[in-house]
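With one protein chain withheld, the remaining protein chains of the complex are depicted in position.
So that you can tell them apart, the chains are marked A, B and C in the order they are listed, and the count of residues begins at 1 in each.
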Amino acid sequence: MYSFKNDYSEGAHPRILEALAETNLVQEEGYGEDHYSLEAADLLKNKIGRTDVDIHFLSGGTQVNMTAIATFLRPHEAAIAAKTGHINVHETGAIEATGHKVVIAESDQDGKLGPAAIQKVLDIHEDEHMVKPKLVYISDTTEVGGNYTKKELEDLKAFCGEHDLILYMDGARLGSALTAEGNDLKLEDLPQLTDAFYIGGTKNGALLGEALVIIRDSLKEDFRYAIKQKGAMLAKGRLLGIQFLELFRDHLYFELAGHANQMADRLRKGISEAGFGFLTHSTSNQIFPILPNPLIAELQQKFGFFIWSKVDEDHSSIRLVTSWATKEEKVNELVEVVKNSVKSRTH
Amino acid sequence: MYSFKNDYSEGAHPRILEALAETNLVQEEGYGEDHYSLEAADLLKNKIGRTDVDIHFLSGGTQVNMTAIATFLRPHEAAIAAKTGHINVHETGAIEATGHKVVIAESDQDGKLGPAAIQKVLDIHEDEHMVKPKLVYISDTTEVGGNYTKKELEDLKAFCGEHDLILYMDGARLGSALTAEGNDLKLEDLPQLTDAFYIGGTKNGALLGEALVIIRDSLKEDFRYAIKQKGAMLAKGRLLGIQFLELFRDHLYFELAGHANQMADRLRKGISEAGFGFLTHSTSNQIFPILPNPLIAELQQKFGFFIWSKVDEDHSSIRLVTSWATKEEKVNELVEVVKNSVKSRTH
Amino acid sequence: MYSFKNDYSEGAHPRILEALAETNLVQEEGYGEDHYSLEAADLLKNKIGRTDVDIHFLSGGTQVNMTAIATFLRPHEAAIAAKTGHINVHETGAIEATGHKVVIAESDQDGKLGPAAIQKVLDIHEDEHMVKPKLVYISDTTEVGGNYTKKELEDLKAFCGEHDLILYMDGARLGSALTAEGNDLKLEDLPQLTDAFYIGGTKNGALLGEALVIIRDSLKEDFRYAIKQKGAMLAKGRLLGIQFLELFRDHLYFELAGHANQMADRLRKGISEAGFGFLTHSTSNQIFPILPNPLIAELQQKFGFFIWSKVDEDHSSIRLVTSWATKEEKVNELVEVVKNSVKSRTH
Partner (left out) sequence: MYSFKNDYSEGAHPRILEALAETNLVQEEGYGEDHYSLEAADLLKNKIGRTDVDIHFLSGGTQVNMTAIATFLRPHEAAIAAKTGHINVHETGAIEATGHKVVIAESDQDGKLGPAAIQKVLDIHEDEHMVKPKLVYISDTTEVGGNYTKKELEDLKAFCGEHDLILYMDGARLGSALTAEGNDLKLEDLPQLTDAFYIGGTKNGALLGEALVIIRDSLKEDFRYAIKQKGAMLAKGRLLGIQFLELFRDHLYFELAGHANQMADRLRKGISEAGFGFLTHSTSNQIFPILPNPLIAELQQKFGFFIWSKVDEDHSSIRLVTSWATKEEKVNELVEVVKNSVKSRTH
């Protein structure tokens, strides 16, 4: 059984383990004030072309989202998210547990939000009997594999600016977004196009770790207090700094994401060639083919993956996720099973 | 400069890094449902002699404390802690941020709580205009190096039972407590003497990781929801399971803690022989010698440590912390500086 | 300008003011432990035919909802509500501010929830990565004037029982529900058909005040702590007890609600006779006629009311609310304007 369930099935890229081993016995300050973390923050600032941003390393996506959003908002303010948004469905109410409502805006089929959808939310929130929508939460890639074009983000940022909204991007799979086929966004665009975003490590080759980048000045103050209060400040914070240093020392971060995307491309093209469609438009490392139920059952004999949704009586969509560690031969095997199933049925 | 600042200055014990490397490419389920975590939980149950407890792996002490306490208490219930209790002073109000007051009980000089102190707290909380004290938070070792005897814990547990209080033990430095000179507590006593406790990994050789043990049945339900909601569920949860497997596969956990204690003993004896006293009675890996200020200044030339408190115009207490990684030669060097300073002054 | 904006435009029924004046100088205990509040609780228990319930008096609807729901749920548990549910749209995120997500179930056009809609919510909440839906919030009458039949509530209660869900009813306008044309529910049915509900006073003749009735034993413990903690315990709690004593001493509560309903009936019938339809089916004190925009503009010259929603280019729905204090002559005046406008247009 080979798993396409997610992009965190394996450990870390070997270079990361090596970096941990090499630095292991050096004595360092705790709580993220070690030399590695400081250096990693500087390196990231350099990569994104802005020295006036604040960078903090945390352990996981839900943790970053709840720490950032709870800190950025006043008690009566709410986050706007797509129905499929991770903070809305898959974080066990972590945002609400910090006191804030998540208000739903209608996304497109690929999980992306645009100005019109957010305007509709603003229109129905008129006075103090309702929460005040204040932060727009988007994910790139989205939870269903979509990714934003530069133009889409520019429009969103302009809209948020006009309406005094904070634009926050969940970058759990930012590597995949930035290396997706057809993508025209660059890492160094993001400080201009968001107020805060994070660069996901866990799903792109790290053991754990996400780098939160805060751009808007008014959101920066006292953020380390928030990290500590949310239980998110690791005593051995070096663990995060060392990993990001390794991922961004050269092009490793993008190479790993690129590999994941290539593996997904191969799956997508193969499945497409076999005549099947997809639930969403995705050029990133999560794809959602719509397959006949018997074929899904057949695939389940050899591969691990999640059944995503029922499409009709005879078809369902499944989710296939690739990663930095996905093996090409396993991708080929899966495509072959799909193609063979078509052949055998057409005979 | 050699640091005695804390027990998380280095990375992890080499065997842990090796275990991570060996298992690195095995595909596993995410979020703590991997084989390593399941096996580690079983191993720990075996070590503590109880299969009817629940075990969860989290990343750090503040995170465990806030997740457990927020889940164990109803909104109007409060935790009782010593003034020096970690949840009271050094967690940036993490407990209060989940909605619960921390009520102070008077501890002894070593940071330990007893029934009489808790009774006093209960006496002044009489009705619904005040919070309802419901959980007793203790640390072993305490934040100032003290550790509980078996008799002390038995008395506390009996008292808590009579007053329907939850007894929760913070075991960030439990390894040090269980291997301290004169200690008569064993790991397998704890399920009988607490309602929940955690076994600290971060400060005893792990990269990160604490194992929460929940004994009382009524505290167990849906705890994984709490972990997820607090941002404490690592996608690559294997990272925690693998480490605890390694620490408890044999006697590594206790050997590491034993080393830390021996190094502290050596410091304590040396400093004591030089004629100096201590702020608290500690046989664990944190000691608080009271030294003349000029000697402290001299030590600061060669060693890193925190000045703890001013004792009088001429003396302060300092905190020296040893760990699994502390080098004996550095301990000897420090003792020598202390002894020489006495000699030079007496001449 | 006569207002049909809401049912809290006037003060209190004169008998209530008299009762306050008569008892004014009697010395009483504070915080709801006065004789009037105790007597009112007994009286209500008698009226609902159950002595084994707990009754608490609070000041307003949002306050009751947030205090009850926050106390009934554990941190990871969520409330299920209709999209139109008051806790979802008009309480400024008060439920979320206590840490709990409000999950939306699809209601019928009249704002009512049934088992099928709740089942759908349960179906998609499968594991600890999502909140755990635990409480079903319904309103009777609903926010758009609908009311539950006895059979509907029986089905809902049975469903909640099977799925271990708490059924909580917001009774801000319970008086109107229980006296609506065609209603077959009685006050004494509610303890059997809900786990907790409240009897609204503010919108039915009181100055302020709602009576929360807790039926399920496990929800009762320490509830007065919750009231105090949420700032909901009035020093002069007598103020609430005295009012409920007066409202339920005889049939005043139902007479007041009956008057409001009759006034709404008269509006509904008149508007219906003039040939107009309604957005929802309501036999209670809130009706939502769909009118041509010019007629709405004409009505606005003489009457205060809210425009509820745009129906098409030429029509909108408006909300008309009647109360215990609504004057029959003003109702007749409004109907006349509507009828005349039709006549003038048909000529």
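Here, a contact is a pair of C-beta atoms (placed from the backbone, for glycine too) under 8 Å apart; a residue touches a chain by one contact, two chains touch by 3 or more.
Given the structure is predicted, the values throughout are model-derived calculations rather than measurements.
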| item | value |
| --- | --- |
| Among shown chains, those touching the left-out chain | A, B, C |
| Absent-chain contact - pick from A:A81, A:A226 or A:L247 | A:A226 |
| Identified contact with the non-displayed chain, of C:A12, C:A82, C:L320 or C:V335 | C:A12 |
| Contact partner of the left-out chain, one of B:I55, B:A105 or B:V131 | B:V131 |
| Which residue of C:E91, C:D195 or C:D265 touches the chain not shown here | C:E91 |
| Given C:K236, C:H251, C:K269 or C:K302, the one touching the chain that is not displayed | C:K236 |
| For chain B, the residues touching the chain missing from this view | 75-76, 78, 89-93, 96-102, 128-131 |
| Contact footprint on chain C, counting only the chain that is left out | 2-3, 5-6, 8-12, 14, 17, 20-21, 23-30, 59-67, 91-94, 97, 202-203, 207-208, 225, 228-236, 238-239, 304, 325 |
| Sites on chain A contacted by the missing partner chain, in the whole complex | 31, 70-71, 74-76, 98-99, 128-129, 131-132, 222, 224-229, 233 |
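The working rule: only the chains that are shown with their structure count from here on.
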| item | value |
| --- | --- |
| Closest chain to global C-alpha mean, per-chain Cα centroids | A |
| Taking each chain's C-alpha mean as its centre, the one farthest from chain B | C |
| Chain B and chain C: spacing of chain centres that average the CA atoms, whole Å | 51 |
| Whole-Å gap separating chain A and chain B, where each centre is the average of the chain's CA atoms | 35 |
| Centre-to-centre distance between chain C and chain A (centres being mean Cα positions), rounded to whole Å | 42 |
| Shared-contact residues (touching 2 or more other chains) in chain A | 91-93, 97 |
